[in-house]
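Written below as structure tokens is the structure these notes are about.
Missing here is one protein chain; the remaining ones are kept as they sit in the complex.
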Amino acid sequence: MHPHMSDTPRAPAELDLGDSGVVRRIAEAIATLVPHNRELGIRLVECDGDSVTLALPYSPRLVGNPATGVLHGGAITTLLDGASGTAVFVALRAPIPVATLDLRIDYLRPATPGVEVHARARCTKVTKNVAFVRCEAYHPEQVDDLVAVASGTFVIFRGSSLGGRGKTP
Amino acid sequence: MHPHMSDTPRAPAELDLGDSGVVRRIAEAIATLVPHNRELGIRLVECDGDSVTLALPYSPRLVGNPATGVLHGGAITTLLDGASGTAVFVALRAPIPVATLDLRIDYLRPATPGVEVHARARCTKVTKNVAFVRCEAYHPEQVDDLVAVASGTFVIFRGSSLGGRGKTP
Amino acid sequence: MHPHMSDTPRAPAELDLGDSGVVRRIAEAIATLVPHNRELGIRLVECDGDSVTLALPYSPRLVGNPATGVLHGGAITTLLDGASGTAVFVALRAPIPVATLDLRIDYLRPATPGVEVHARARCTKVTKNVAFVRCEAYHPEQVDDLVAVASGTFVIFRGSSLGGRGKTP
Partner (left out) sequence: MHPHMSDTPRAPAELDLGDSGVVRRIAEAIATLVPHNRELGIRLVECDGDSVTLALPYSPRLVGNPATGVLHGGAITTLLDGASGTAVFVALRAPIPVATLDLRIDYLRPATPGVEVHARARCTKVTKNVAFVRCEAYHPEQVDDLVAVASGTFVIFRGSSLGGRGKTP
């Protein structure tokens, strides 16, 4: 499993996470402090109580097929994973460490070259130890013609560290 | 679904793909001509008739958790997806366009910071229209302590283009 | 991949599948002519142009945990798979053979012992060769507290048989 930015001990625990402005600011920090998210240019678009939307701008560096200019599926997956992890954090309303346990991505169609991709994620269920997330990727001007959908499962480390994960704070 | 480098019309169809040296050279081209693979520093490690191994070098730019330095799951997924797509191409022994239909990744443990990750992929089944692939990610010095495993399904476009995928050659 | 009832050559091709009454009748036939669906007591609840709902009645024969009486996950998966395959058929509006390529099921909570489970499925995307389906299982009196969700990929055999699948009509 791979840990998410919410693992960082720097997230200010004293913030009132019930305040939606604060939730948004935290989500923004998560999206932008993760080095690989920043490297890809991922940014927060929107965050309400239920869901989080991140954006991945088009770049030639992210291309998977040089003949067509279509984005690499891996870049889209990085976006989907990032949005999903942020959605767990938003659902928990607290800086509790989480890690992606597994992720399934369906690639419904190639992303259109030159166009930004958005990913909107929402927790469908949170239990004591596990969160289930659903995430959809699309071009903002074609919200209904999905590029990819993901369903993921995340482990929540409430007050404890997972066996063998010594590197997690 | 997102198309793979084997979509490129530039792959020389007249090559004798039965020659393992050539298979290796083609696999190398696929791994390195894909812009986003190159951006991440992905390179071919090994290619035999059955399986393909790609490597992802560690880099601070690929980090998912700034507190621990652990790689972003998305970067590992890009590696897994790239290795899996290359394995389909190697199994087909011909430059036939393929696209990832879906991918499931299990993240078994965080990658060790500072250490390169390898991904070894193999087709478990190829039918007329679909290829199934299994891929494992690990540190080369700890081959048995897997970091992640993926199973993916790929569409093969034998002589035809998929409905609505006008951008594929 | 495992073929679905819509493989049967007995489906009357001359029916006007645009007629929603007929679509419903076909969906009902699919749900009830499949021997293992019938064995589990699966029946059609609803079918509109977009989605299909099947029901699995509770039975002690379907229990997975004798200590709690909770249904076996396999029985719920049979329901999810059956509803998903039926949704593909409804989306195609024609008796074209389809087969499940892969299925991912998230089990969000144990089903309540003694209570019927419903599964509602909808195609999220249909291309020439592949259909993507999303399906949700729940108790009819607790529609929002999902028991399980599934995402599946189906191959569509338009006018041709898949390589190596000689047994499909």
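Order of writing sets the chain letters: A, B and C. Residues in each chain are counted from 1.
The rule is short, and it goes like this: contacts are C-beta pairs under 8 Å (C-beta built on N, C-alpha and C of every residue); 3 or more make two chains touch, one makes a residue touch a chain.
Source: prediction; values computed, not measured.
Undergrad: Based on the whole complex, identify which of C:Cys47, C:Leu101 or C:Ile156 touches the chain you can't see.
TA: Only one listed residue reaches the unshown chain, and that is C:Leu101.
Undergrad: Which one, C:Ala75, C:Val88 or C:Ile156, makes contact with the chain that was left out?
TA: Residue touching the chain left out of view: C:Ala75.
Undergrad: Which residues does chain B use to touch the chain missing from this display?
TA: Counting over the whole complex, chain B touches the hidden chain at residues 104, 106, 108-109, 124-125, 127, 132, 134, 146, 149, 151, 153.
Undergrad: Could I get the residues of chain C that touch the absent chain, sorted low to high?
TA: 1-5, 7-10, 33-37, 39, 60-68, 70-79, 81-82, 99-111, 113, 148, 164-165, 167-169
Undergrad: I need the residue numbers on chain A that touch the omitted chain, in ascending order.
TA: Output for chain A: 1, 101-102, 104, 127-130, 153, 155, 162-165.
Keep in mind that, in the parts below, only the chains that are shown with their structure count from here on.
Undergrad: Could you work out which chain's C-alpha centre is the most distant one from the centre of chain A?
TA: Comparing chain centres, C lies farthest from chain A.
Undergrad: With chain centres taken as the means of their Cα atoms, state the distance from chain B to chain C in Å.
TA: Centres of chain B and chain C (C-alpha means) sit 32 Å apart.
Undergrad: Round to the nearest whole Å and give the separation of the Cα centres of chain A and chain B.
TA: 22
Undergrad: Residues of chain C touching 2+ other chains?
TA: Each of 104, 127, 153 in chain C touches at least two other chains.
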